[in-house]
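Certain chains of the assembly are absent from this excerpt, and the rest are unmoved.
Labels for the chains are A, B and C, by order of writing; each one numbers its residues from 1.
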């Protein structure tokens, strides 16, 4: 199975972890949601991320989900989130999932890192502990982690940690950071792959500034696939038209907390998973929210129809 | 000049503070931007908020901007942000602006408040210090203040602080909080006015859940006015159509930090202010961002034209 | 092996986890440090706490350290820290260590909890997930967790979670919280055991206010044992004399970060562990710090001699 690299691109969908109403992992839905993502055109998957409810799984469950997803993913690269409070747990899980065939691992910084030096040192310890042959995705998501990584810090990490091949970019605002990353490469710094997060809410601008695609979740992943493809083909206006049609729902799913409930509702509605249940502690979607989502979907379909889709 | 009350509604635009390129307050633009907001249909203004660069003004300047805006506002209510690290400064500024004719003051919680009890006590001290005749807007904006106010805390504040007449609602996600506020009123709690922030990015849903309008900034405030009017008239779909046309730019302006630069660029472009300059320390808008905004405005105009606007 | 309960008291030493210079767990030292603590008069031990470098251990290692400590502890109660990002991991580790014979588990709140309601709900979920037969220690340590638990929140948790039998009290300042807890019991709330942390730096005052003892680490745990015993016997002044003699070193060890290095240095110096090494990432103790500690120990010995010890 292939590894991710500095030239990886396209759409890596952040996969949900499907649960039954009783909180057990819904294995049948692990298969069906994997199929769903790949049929939508995903170039890869990222499992056990924050929106995959990873901290709610035991180690054994995390391995089981990884094994099953890899078996189903038909050779497409699967990145596994391995963030944990300590290096030992990160190393242990990394070794296990790489042995199973993962394409790489994703690591977000722990919230106690403050200064540039602490952040840089953390990633140097990570790559040292994981070994130079494990491709690492650095997740840059200050809104959730509380850790702000400056352009210069990111640059030093890239320079000193060759096995970090990809940035999951979801600083907010973060458009200028993409530009800064690409400009540094023009000036000689090694290239990294940049896949963008934040539910895709700035996807057109991100692609235009040099991002290689998206690594995020959305109930209609085909939107991200099509926007990336149209942008790659140079049809920016059509890409933006498609994007705009989905934007009201993108905005809704991007809400912290309740966004996961919204996403799982959409996925269940579309048959990708059997239940929208989250494992405890989760935020059940209130009736009003479901009505809002249904209304947004109806309008979205009308608008897509007007675009000939 | 009238005071705000628990029945205030409509659109209170969060006004920018116009500066010349050299950092001086641009008095001519204080007048012109006030005219601009009122011509767009604003029901009121809120000055010296976070997006009004209030912390960059001296006390004397804050009073001057208040005096000038009040003189120009043609009797429309003007709320003044008075948040400061201590009660004495808040009281002093409140007394001064109320004497000048302000319609009320807005207070955000300081970032060192942690527990429910500390938050509730803070607002009780505020209304005690300001006096029961000064209408207060509670700004609930956790993303910026770092202070999370639970539904129960908000309820206790409302019950024990009668002079808090309005919530500037910008929790995110915050739709459920609007519903909870309104449901508590059905069960007998006194009514408060709820005007929503966050750049209006959830305005249709907020209105549908019972908000009384918006208190936020956007380069095209006429959008908020029209959406509120259409929603009030029951034409929810048309309201959403108008909203959707502006949503890509709403999303762009809502970015923390760079959003103010985007907003001032739009306002300068539309002639509402002479310069998009921010007083130091500010974030000048890079060329790429200006191009992105210009592109969004062009598409916005096309889409509004298609809607017959 | 006995379980902790609401009437547990005395000194539960927060145990270090001994490592060899190469980062491997030093099993021989796990035995020797356990002996050392018990010979110093400890009433119990708490392992895998923050100062036990727990996040640096794999799950397998955590179980091994637990098993070995329990085997060596000669029937004394051993509490195990099980804090983790998710309920599943906490439940899994809890079940395993309780099956091995642990006396209870300790849970600190995760840093993303903000409002009273979130904190209370978290502990309700914890005790629900762990089962009513597992005694739980609530670790109240805002300086490290970032979570402030108000007196009222703590009260509600105590009222609704009967299996929380003990508070590891290390709010700072926290003396008033002990008083509030005990006063609520006078007024009818069920009793909880209160053992104090913060390296013992307020131990005499804490005992005087009604704490049942200490649950913290210090290179000279016999100090805590003697202070508690003297206080229990009513000889407050002698207790304070002993305490004061150790206070300069207590203060030194209480420093965040470097404090663990100081503690391990003292323990290694006293023969309790073979190496002062911390597993990576750790903070090696600089030469200057070692000299400062040695000087404090020398003065401490002189002062204890003057007290007839």
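As a working rule, a residue touches a chain if its C-beta (ideal position, glycine included) is under 8 Å from a C-beta of that chain, and two chains touch if they have at least 3 such contacts.
The structure displayed is predicted, hence computed values, not measured ones.
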Whole-assembly copy number, given 3 chains displayed: 4
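Everything that follows uses one rule, which is that only the chains that are shown with their structure count from here on.
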Most centrally placed chain, judged by C-alpha centres: A
Inter-chain centre distance, chain A versus chain C - centres from mean C-alpha coordinates, in Å: 38
Centre-of-Cα separation between chain C and chain B, whole angstrom: 48
Distance between the centres, which are taken as Cα means, of chain B and chain A, whole angstrom: 33
Chain A: positions in contact with at least two other chains: none
In the complex, chain B residues that touch chain C: 114-118, 142, 148-150, 152-153
Touching residues (chain side chain A, partner chain C) in the complex: 54-59, 61, 84-89, 92, 111, 121-122, 125, 129, 279-281
Of all residues in chain A, those that touch chain B in their complex: 172-173, 175-176, 179, 201-202, 205, 208-209, 237, 240, 244, 247-248, 251, 255-259, 286, 288-289, 292, 299
